[in-house]
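Note that one protein chain is taken out, while the other chains of the complex remain in position.
Here is chain A:
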Amino acid sequence: MEKYKMHILICGGTGCRASASEAIQNNLQDALKAKGLEEEVQVVMTGCFGFCEKGPIVKILPDNTFYIEVKPEDAEEIIEEHIIKGRKVMRLLYTDPEKKEVVSDSKHMGFYKKQIRIALRNCGFINPENIDEYIATEGYAALGKCLAEMTPQAVIDEIKESGLRGRGGGGFPTGLKWEFASKNEADQKYVVCNADEGDPGAFMDRSILEGDPHSVLEAMAICGYTMGADKGVIYIRAEYPLAIERLKVAIKQAREYGLLGNDIMGSGFNFDVEMRYGAGAFVCGEETALIHSMEGLRGEPTVKPPFPAESGYNGKPTNVNNVETFANIPVIINKGAGWFNKIGTEKSTGTKVFALAGKINNVGLIEVPMGTTLREVIYEIGGGIKDGKKFKAVQTGGPSGGCLTEKHLDTPIDFDNLLAVGSMMGSGGMIVMDEDDCMVSVAKFYLDFTVEESCGKCTPCRVGNKRLYELLDKITEGKGTKEDLDLLRNLSTVIKDTSLCGLGQTSPNPVLSTIENFYDEYIAHVEEHKCPSGQCKALMQYVIDPELCVGCTLCARNCPVDCIAGDRKEAHIIDTAKCIKCGACMEKCKFNAISIQ
């Protein structure tokens, strides 16, 4: 086998590919060929490195150089300077924003220091389309170990002891779930992988499937072995084309190697995996709705019990786990439950992947041990708030979660702590907001999403969420009253209490948590009819400062509705009743005389 002296790894996640990482790969390969180095340097497209803010990422081994924001035209310089002459291309290295020092390798970057990558272990490390690289890094060893050396019950016990809890949001102990499914006798059972990632801003499952699809296949086979299922189905949204493509390649390769199919590794155990595509409905992340959608029925949840473990897909015992949960399984088997349960906190072991987004410097995908505080995540890994603004809130758990504030920053993140402060883990979306964000509008944004995504089965969710949205809309229009706040609270409680599935039970959370934590802001909207952060258009007023205005008439000439009056060389005035708040005057004013109040 050829042995390369150097490896060039290029991020092939959806984000970096959108920024032309394929062209970078081609240019690097062409440049290597031109220099006759293609036998000595290997170019590999990997999964996501996580540091999406600075993508596309190119990493050079063995000296572990981490290049950021690489463009296709940089390829030649990288080969010429770094590969041939051994000089790092300084302008492509990362500069620590605080210390103003150049950091050439990821190990010393603030973004990576606190991370422990278990579920993301192979993302940005192996080529996801090459099963050999997965096998070379312990791949399928866990499945081999289970089949050759462990009984199904021993595997379940190991997972139970590890303390692994479902990473899709619910946090149910995975080992217990497997045990229930294993105890139900049937002629046919199913393992289902829930890849219907629906939270706005969350992309951890997609990244795992794109960067390390084999780890999910391997874990599904292990699960199949414990419960006596020979069929696995991955339910994935059709809007993840790259993940689907890589899964297809992975399934094909695993079949060729005999790691999926009949008599896997001579054990007599059969297991194969197929895929089902969803249309991207949020409610289908709920397991009963997901199963109905797989059966070709409407994606609507049904009452539990019966749990899928008794009667799931096609009425047979079915175990549904989330992508990230599966990605943890092979590591637990290889390294042992005792290794895993020492990471994290007592009741939430291991790590959690978060998608950091919003007004934060280092947007990206991170994996930290449970128990890491929000402060560490936002300031140390995330690099703090963009443009030096003030932190206001962090939204965790997507549309089902809540907004946490300054006072929660030192809360160690785990399943139970987040619930206790009125939010939830969810699938791991984390959206950071700064002083410019209006919390009423944030709540409205999430309600807009839930209204759209409610399946319509339960009236409180179908109609109630719509009413919540309308109330919030009224408040942001400046027409709300104080009574509306009580109504919001009451209605929220009713929706939570009377909805069948997780969608309705949690959809009012963004409303409740923002009222709880940002009551003053709601009051400002309904009593003073003002939006403190200046986001609600209806509550804004453009005002000309007569001190600063020189009467140049530029604003008046640019106003599309002619609502600015004033004589030449005299202070102008805006007729707020006629103003449509387009902002054209403010943009044109050369004397900064126009402001929003």
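Please note the rule applied: a residue touches a chain if its C-beta (ideal position, glycine included) is under 8 Å from a C-beta of that chain, and two chains touch if they have at least 3 such contacts; residues count from 1.
Going forward, contacts and distances are computed from a predicted model.
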item	value
Per UniProt record, name of the chain withheld from view ["NADP oxidoreductase", "Sulfur oxidation c-type cytochrome SoxX", "Homoserine O-acetyltransferase" or "ABC transporter permease"]	"NADP oxidoreductase"
Hidden-chain contact residue, picked from the options A:Y257, A:Y277 or A:Y379	A:Y257
From A:I10, A:C52, A:I68 or A:L147, residue that would touch the chain that is not displayed	A:L147
Identified contact with the non-displayed chain, of A:E73, A:D132 or A:E295	A:D132
Interface with the unshown chain - residue positions in chain A	1-7, 9, 61-64, 84-88, 102, 104-105, 107-108, 125-126, 132-133, 135-138, 140-141, 144-145, 147-149, 256-259, 265-266
